[in-house]
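Structure first, commentary second.
Missing here is one protein chain; the remaining ones are kept as they sit in the complex.
When the chains are written out, they are named A, B and C in that same order, and each has its own residue count from 1.
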Amino acid sequence: MTARAGVLAFLLVAVAGLAVVPLFASGYHVTFIIQVFMWMALAGSWNLISGFTGYVSFGHVAFFGVGAYTGALLITKAGWHWLPAGVAGAAPAAALALVIGYPCLRLKGPYFAIAMLGLNEVVRALVSYFEGFTGGGSGLSLPPILSIAPVYYAMGGTAAAVTLLTYRIITSQFGLRLLSIREDEVAAEVMGINTARLKLYAFLLSAAFPGIVGGFYAWYASHVEPLSVFPLLTTITMIIMCLFGGKGTVFGPVLGAGLLSVFQELVWARFLFVHQAIFGALIVGVVLLIPRGILGVLQQRYQLPRSI
Amino acid sequence: MRDSPILEVREVVKRFGGVTAVNRCSLSLAPGKIYGLIGPNGSGKTTLFNCITGVEVRDAGEIRFKGGRIDGLKPHQVARRGIGRTFQIIRVFPELTALENLLVVTRGPSEAARRRAQELLRFVTLDRLQHEYAGNLSYGQQKLLEFIRVLITDPELILLDEPAAGVNRTLLNELLAAISQLRDQGKTVLIVEHDMKVVMGLCETVFVLDYGEKIAEGPPGVIQTDERVIEAYFGR
Amino acid sequence: MTTVHITGSMLLQLVVSGLLAGGLYALVALGLSLIFGVMRVINVAHGTLLMLGAYTTYWLFTLTGLNPFVSLVVSMPVLFVVGVVLQRLFVHRVVEAPELSSLLLTFGISIFIANVAMLAWSADYRSVEFLTGSFLLGPIALSKPRLVSFVVALGLTGLAFLFLHRTKTGKAIRATSQHRDVAQVCGINVRRIDLITFGLGAGLAGAGGSLVSVMFAVYPEMGQVYVFKSFLVIVLGGAGNYPGAFFGGLLLGLVEGLASLFLTAQLSEVIAYVLLVIVLLVRPTGLLGGRT
Partner (left out) sequence: MRTAFRSVTGLVTALVILAGSWTPALAQEWTVGASISLTGTYAKPGKYTQEGYLLCEKDINDKGGLLGRKIRFVVYDDKSDPPTAIKLYEKLITEDKVDLVMGPYSSPVTNAASTVSEKYKKLMMASLAATTSIWERGFKYLFMTISPAEVYLEGLVDLAVERGLKTVAVINEDTLFSKAAAKGTIELAKKKGMQVVFHEAYPKGTTDFSALLIKIKSLNPDVIAAGSYFDDAVATTRQMKELDVNPKMYGVTVGGDLPEFYKLLGKTAEYVYGSSQWEKGLPYPGIKEFVTNYEKMWNREPVYHSAAAYGACQVYAEAIKRAGSLDSDKLRAELLKIKMKTIFGDYQVDERGFQVAHKMVLHQWQDAKKVTVWPAAVSEGKPLYPTPPWQRR
């Protein structure tokens, strides 16, 4: 109980500390933390489907991209305020997840991953094709953003929401059931668990948040174009952050996103031309050496509750 | 006078490519009894289990549970009608704790479910290990866990796929006692088993499969002397 | 703007171009299919291996003037060794792991190698200017480099089939891909088969790279487009079905060509994907049948 209180106190201090950052930190630090928040939310979202059920969403950035376009369109064409426009990114992202998840979540193993990988390419192609609406390859330009603090809070709020939701799920029977799908889907089915429906729920949730993040991103970057909002590398980055921290845990994605963002910031500044190679080596290292991630290892070794 | 059957398998056929794994097989199970399903390796026992529980979709024939058709239902729907099963190779959820393995399948209010889960864990003396990952339990413990995971859903029909395989004598006796107890509670049990002693000691009726066909049915004593059965087991 | 009327000769020309492209897809996909069939590993680094093959040919051609098609006898063994090394050092550790591990691992390897290639050879586009132009057959133009590449790809694919069906190792590879456990029980050294398979797959990717280099530019990230295409080919042909990979390749070439003729290049990608999803859902064993 005291450990729990300690964790809670730590979290409160951390949140309070982060909340006041924009008041005194430089613009650079604020933008850096915005990106960390963004990765936390993305890695946490991916965790909801792939960390829990084991279904590897290899094209998760598609939901981010769809959200980004939704936000951009609502802001530029419908004149919405960026905050509701960003949040609205959740709807089409979840709708896309429904359309693709309903058939494809039946696919086993690598086939789902392949289907998701292709989905991203296709959404990008479609966005480029319907250029009257989306601006095609040249994308959409948004009005410049003059104050980044609101984006900071919005992005931070999204990251917190994903984390809180993950906590609620993991401590619920819904969460256990998602894990049972990862562990042994057939056994879960035979025990009366409607895996198809649960997978779809998890997928919708896990798609909605990248949609929101994408919506905010559009405002933040003030320009969206197919190439910048659908890169495969974004999917890989969110996966590796989640894995590094510990998939299937609450704070794994948070920790992974935080550590790797700091790491990337350093590597990118110091090893200009080899940072891709370092990132590649890092991926290989995480997969081979700590596939459970930092928290996964700690959790197993010290029998910690899954809700870390 | 017999009760109306709880499970009726009628002329069920299942093919894999050119191989017919289950061939026009019919069984009828009356409630409250223990049945055995035997046959040489590859005779289609597990496939039949899979067809009943919806893991495989039968190609022809009909399966009724308590009078209603269940062929064509999804596995979870079959389970919810009241059929539980174990697997030949243990399939507990290795990275869930023993307790979670039970809680994950319960329906209904959580406090009652938790109490029931702990009761069951005590019943098979796993209560001290309830927070251990199932994957870290010994083979026998996993077997017990899988067994009580079936019980917690309170099914009326229980299909057990080789419950005695790889289990030591003490544990085996406990298991057998538990199965008898289930019958006494009015459950129906269908057991696939190779250990003839188990089958003979427990089952009231035995079905024999060979090349996917039911070749004999009757009380264990009679089955043991059936020529076709001996032929199936010891070759022609 | 004038509307394009699609004439018979255009269609014929496109079918020819599509098939020529498809032959190459088939060769590249065959390598991926072998690896996937035997180990259930989706080798995302396949395109990067292709790139290494292309550079091998490029350097041999540039430095020694070696005929690019002859350079196959170098690029294939070189890539075979690269494949064996990768398998030995990394991939064998994830063969039994969930697919996420192999997807990520090979992706990591892929960006690592691509980055090293960029450091070593820069991001410049290079090309092997060996055969250009076309043979004109009436209204049909047969591209010389593509025609020769197609023939060579066909030949290599044929050789690979012979290997798989006639040699002991080849048979062991097929057995392993059908039933890994059974193969092991039957005394096949599965680890060794994995090693050979990955080497062979990499060798075929390398060959693909050599052939691509006479048609398209050579640069560190040139291989990426071939990875997804190869997945598509495998799915169309049926996983583990090696002749299927061949027809899947030709089919993909045709579909892409025709879709960009009747629609636009943008949408040909979409059509190919829709085809993929439909096949996965309706005939998960591929159009020609295979094992799931």
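We take it that contacts are C-beta pairs under 8 Å (C-beta built on N, C-alpha and C of every residue); 3 or more make two chains touch, one makes a residue touch a chain.
Fair warning: this is a prediction, and the values are worked out from it, not measured in the lab.
The absent chain, not drawn in this view, touches the displayed chains A, C throughout the complex.
Screening C:13, C:87 or C:285 for touch with the missing chain picks out C:13.
The chain that is not drawn here is touched, among residues C:27, C:117, C:261 or C:280, by C:261. Contacts to the hidden chain, counted on chain C, fall at residues 1-2, 4-7, 10, 13-14, 17-18, 21, 118, 123-127, 129, 132-134, 136, 141, 143-146, 215-217, 219, 224-225, 256-258, 260-261, 264-266, 268-269.
Chain A meets the missing chain through residues 26-32, 35, 125, 128, 131, 136-139, 141, 143-147, 217, 220-223, 225-228, 259, 262-263, 265-266, 268-270, 272-273, 275-276, 294, 297-298, 301-302, 304.
In the analysis below, only the chains that are shown with their structure count from here on.
Set against the Cα centre of chain C, the chain with the most distant centre is B. Each chain gets a centre from its C-alpha atoms; the one nearest the centre of all protein C-alpha atoms is A. Each chain gets one centre point, the mean of its Cα atoms, and the points for chain A and chain B are 42 Å apart. Spacing of chain B relative to chain C, judged by their CA centroids, is 47 angstrom.
With touch defined as above, chain B holds no residue shared between interfaces to two or more other chains.
In chain A, no residue reaches two or more other chains under the touch definition. On chain A, the positions that touch chain C within their shared complex are 50, 54, 56, 58, 103-104, 106-111, 113-115, 117-119, 121-122, 125-126, 128-129, 236, 239-240, 243, 273-274, 276-277, 279-284, 286-288, 291. Taken together, the chain A residues at the contact with chain B in this complex read 173, 176-177, 179-180, 182-184, 186-196, 300, 303. Partner chain A is touched in their complex by these residues of chain C: 36, 40, 42, 90, 93-94, 97-101, 103-105, 107-116, 118-119, 228, 231-232, 235, 264, 266-267, 269-270, 273-274, 276-277, 280-281, 284, 292.
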